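A single protein chain has been omitted; all remaining protein chains appear in their positions.
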Amino acid sequence: MRYGHRFAIVVATAASLAGLVGWPTPLLAETPARTPTQVAGIGECNILTDPFAPELGPFAFNLANPTSPLPDTIDPAIKSRITASGLPCQDSFRPAGPEDSGLEDLQHGFDFFSWLSFIAWNSPADPAVTIDRSQPDMQTRWENMDNFKQLLDVMLDSQSSPPRWPTDQNEMEKEKVRLLPPVCRALYKPGMMVVKMIEESYNEPFKTGPLIDQQGHYAIFDILMNRTMFDYISAHHLFSKAGQQSAENFELAVDFPPGQNPVDAKPDAAHPQKAVVGDIGAVMLKVSWKILVPDEIKARNFHMVNALVSMPKVEGSKADPPCLQETLGLIGFHLVHKTVSRPQWIWTSFEHIRNVPDKDEVAANKFSEDRYSFFASKCDGRCPEINATPPRPWTPDPALQLRFRKDDSTKSQIVRKVPLTQAARNMNKLFHIVLKDTVWENYMLLSTQWPSDFNCTSQKVDFQRQPDMTCSPAPTFLANSTLETYSQAEDQGGVPLATSSCIACHGNAVSFQKNPDSEAKPTAGQLRTNQSDFTFMLEKAP
Amino acid sequence: MAASCITCDVAIVGSGFAGSLIANELSQSGLKVVILEAGRGVQPNINDDMNRFYNAGAKVPESASPPDMLGDPLKLAAGRPTTLMLGPDWNKPEKSYLVQKGPRPFTSTYERAAGGTGHWLGTSLRLVPSDFTMKSSFGKGASHFPFPDWPKDINSKTLSAWYGKAEAELGVSADVGEQSFLGIEFPSDYSYPMPRIPGSLLDRHIGDALAQLTPEKTKFLGMDKPVTSIKVRSLPAARNSEPYRNRRACAGNTNCIPICPIQAKYDPTITLNEATNHGAQLVDHAVASEIIIENDRVRQINFIRYDKETSPHTEPGCIKAKVFVIAANAIETPRLLLMSKNKGRTAKGVANSSGLVGRHLMDHPYYLAWALMPPGKPVFPYRGPLITSGIGDLCDGPFRARRAAFRMDIGNEGWNFVVAGEKFGSDPHVTTIDFINGTNASGLNVAEHNQLGKNNAALLGVDLAKKLSDLMTRQFRIGFLVEQEPDPSNRVTLSELRDVLGLQRPAIHYNISDYTRQGIVAAYRMQKLIFEKMGATDFTQLPVAPPSGPTQFEEKIDGKPVTLSYGGAGHIMGTYRMGEDPKTSVVNSFQRSHDHDNLYLVGSGTFPTGGTANPTLTLSALALRTADKIACSLRS
Partner (left out) sequence: MNTSPNHERHATAPGAIDDEQRGEFSRRKVLGGAMAATALVAAGPINSSAYGASADPDSDPYMMAFLVLSQALTGIRIINLAPEFAPDKNNPGVLNADPGTDPINVKNDYFKWINTSDPAIFEKLLQIAREHSTSASDIINGVNASDDTRFLARSITLLWYLGSWYRPADLKSAPPTGKLLDSTVVSAKAYTQGRVWQIAQAHPMGYSNMQFGYWSRDPKDPKTPDPLNFISATIP
């Protein structure tokens, strides 16, 4: 298979699997802010275990078309291997495995990569607790301010700019407090998550609509970046329009550092920012939250966070919108990781199992869950239209405090149009056994979208990436029911460019950079100067 | 009936550009606004439209939107003219929604749906100063000069601030320096919302070719000074050149018409959604049927609600408001006015004391030419927006006393728009089929041009791929939008034929005058000049089959008879024009009816002259000015 020719095959043996050594701790205080050329820290990520290693037992089986039923229990040795495997630095799979086709083998590998990443990031921030003994309300690693920063704490107005990301815990806390909305100050306590809402926090991408839960509340969205992304943005002054448009960035082709396995070789002259040891590389998150009601808090089925949510400013109003104290439940999790082998990034999407049913369940009127957050299975023939956007106005009314309407009558009725594949379901089943009796067994992987045309990345010119210049994403379409609710593939199948596809859509992302010469004296095949490396974050710069 | 009328402050008929902009402005100032839309409402996403488009054989402007384009116009509740109705059956009322009385076809179309004619290209040009003052500039002393002046308070200078507001709302990309020509002025601190869209390779080639000209060659233009070079300027467009208001920047999908897959091109559903977000209410599938007048004021508008396009179930409705705005485009608006007879009290129609409602119908007849670059000089079409640049510098000059002005578009889509077959497919289908099947619909597959030594060559394999690569990369086309003067016999009236809702269908009487034909002749000369300077071989052909006869005419050019033809630009103007005198105009400069104080008629139907610029930006500027006026009048 041609995949084999194109990338470094790194197959980990059981012996080389390392547990996670430890996350940066406050003991690293006083080290200067990292620049992209510095080392991220040995042990922050690991060489990915071979998904088809026989030691992994059922994880290495054919999951798309299993030859025998999957087990209900998993050997404890395999379990602890999984929970301790840590964050993969990069992907590296062979297209030769137990599945029926090379493409399915790779999908299996990427889905395994996604799950391990999910476990790594959602493990408790407290290194003493492993994920299999975590509680629903424990702060996760990604929620820790040492690991991820929210987009709105980077794209600051000119008075608060530039953003800072110290390495010292106290300094980090100070920066967080500095950026608190004034109305939240009185309510804030250290450790609380603070979600500052803008339009994109309640209105899905490109204004496709808000999502309203069964209690009549808005779902809330947030975007975060890791240090590698932050360092790059900071170093190149991309956190403001003026910075993006300055002369130093005329020639800059935005290229976030990729994750890669520890390599013993010398640094790659062509990519000086590649670390010589394992580097996580750029990671970005998009998460969706539900406002939990007392019953849900008690039931402890969602990963929960004690949060302050400051509502979006109302156009034309001078009043400060309220800051609300809410318990947020995690309902959707997009994890996007750039690796040296996938410069179009790897796009992982998870959801809570009780968000929505899929269309087969609806057609058969047989639901796997007894209730859903965004679907009413019993509505006495007066069910709202499926996947319809709510009626306008969509802007949250401060007086209603994140309720969509006064009377809670509007609720989204959402159905997943593309059911999970059998392979994904089976992998979820296995991981749920590992995560049994933790809140994380309530989260499932939808799929992983990854660029399948490996020849794509070595080409220099736009047109040389054939036949698909976004490098043939696999699967072609992918939508999370809470984050791309209204752009799902309809019954006639996915429509190119219109139906949600992570890579196809993010491939359109550009920044505000200009190159005054590029139009006057264009070079044939020149790299564009305002692409923003598959992230829309840069266009949020003020 | 009165008990069940919708009541509001402002009722707007039509949710296109003008209707949506006015709805948005007024709902933001706290007024209760209700919009009646004849067609479907706003869709939650464009997936269905994109799917329809991708699967369409004929990728005409309507190929993205329902209803069935080939449907019987007699059976649709909110029918409208479509491109496919303009064939040999153009004047057969059972095939064409517009009852075309001739003598020539009116070849422009529109949409009836939320967002109006959202399949537009995106060009957002301002009119040049002379366009507003045709009579005083070119017709002084000529009593039969057909062009009037616009009202005194509407000219290039007074409209500038409103143009700026419209450019902000639509999101126009352009460069002030480049757009300051032919007298167009901008405030010193003004800049367009976004930088201009970069030009294409073809734009640059044409610009280079026209950089050095001899005055003898350009004398035919009749400009005020000898022309020794002609500038190609990028077209201001409502197309994002950078992220703007949560919309993506253009990715060069080369599909502005009919639909931008990523909504980098503005369409009125964007503003319409803002309006409904601010409290405006949209009533879709509601066709206004009569404007009811009482004591010289509009008391209410009656409408018919229907559930589906064909064999609909219908229900009557009505709406009462303080102010009424008709924004239904320059054919449907006069139709509604003329239909509103008020049991004989307004036998000539509403707002029609002048008798001019429906008259002075204008379009921009569109003249197309295409060519092939010489070998080794590719221009790489099918890349970028459909049109990125054009020539506007020739649209004003002393010649306007004698012949129509033109503006030139440079097409980035090869021969897609010009070389086509019968019902499906246009280039690249035509060129491709020619060389696979050994036919010659494109004109390329003859020994003289195909460099294969024989006619009707049929190729396969590498020979085919190389030949197509060579030929297609050298194809290009240009188009000329030619001015029409307001002619009272070009008009919209009511036909006896009714649509499925029982409403009289619009009848069109249309011709192009010698003034306009001479403009097309000048465009023809321009075509020749450009192709000569580029070394390109002219492939312009008349449509093969006779049905297009009525769009053709013969002119003697340099002693030889030349047959030319025109198409439509989709720019429907003039049918309820503005003016200071109620005897010679329908509305005043605020687009308020002279006859009824609480009735406004908006859109390009109010244009007294058409110029050569696309009407969209100007009608948007006027709409914002009207919205401001309405808000003021309701506050006091």
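Each chain carries a letter (A and B) given by its place in the written order, and its residues are counted from 1.
Following the convention adopted for this analysis, a contact is a pair of C-beta atoms (placed from the backbone, for glycine too) under 8 Å apart; a residue touches a chain by one contact, two chains touch by 3 or more.
Since this is a predicted model, take the numbers as computed values, not measurements.
**Q** Kindly state which of the options B:S137, B:S353 or B:T473 is in contact with the chain not pictured.
**A** Checking each option in B:S137, B:S353 or B:T473, the one touching the absent chain turns out to be B:T473.
**Q** Of the listed residues A:P343, A:P398 or A:P475, which contacts the missing chain in the full complex?
**A** For the chain that is not drawn, the touching residue is A:P475.
**Q** Considering the complete complex, identify which of B:A351, B:V430, B:V492 or B:A507 is in touch with the unshown chain.
**A** Of the listed residues, the one touching the omitted chain is B:V430.
**Q** To test your reading of the contact rule: which positions on chain B touch the chain that is missing from view?
**A** 50-51, 53-61, 70, 83-89, 95, 107-109, 120-121, 123, 198-201, 204, 241-242, 249-255, 257, 259, 261, 366, 368, 380-385, 387-388, 409, 412-414, 416-426, 428-430, 432-434, 436-442, 456, 458, 460-466, 468-469, 472-473, 479, 481, 541, 543-545, 547-548, 551, 565-571, 614
**Q** State which residues belonging to chain A touch the missing partner chain.
**A** Answer for chain A: residues 1-2, 64-65, 100-104, 107, 417-421, 423-424, 446-447, 452-453, 455, 461-464, 466-470, 472-478, 489, 492-497, 504, 507-508, 510, 518-519, 522-526, 528-531 touch the chain left out.
By definition in this document, only the chains that are shown with their structure count from here on.
**Q** On a C-alpha centroid basis, what's the spacing between chain A and chain B, in Å?
**A** Here the centre of chain B sits 44 Å away from the centre of chain A.
**Q** Could you list, by residue number, the parts of chain A that touch chain B in their complex?
**A** Residues in contact with chain B: 199-200, 206-209, 316, 387-389, 392-395, 486-487, 490, 492, 495-499, 508-510, 512, 514, 518-519, 530, 536, 539.
**Q** Could you pull out which chain B residues touch chain A in their complex?
**A** Residue list for chain B touching chain A: 28, 44-51, 54, 195, 198-199, 242-243, 246-249, 251, 253, 261-263, 273, 276-279.
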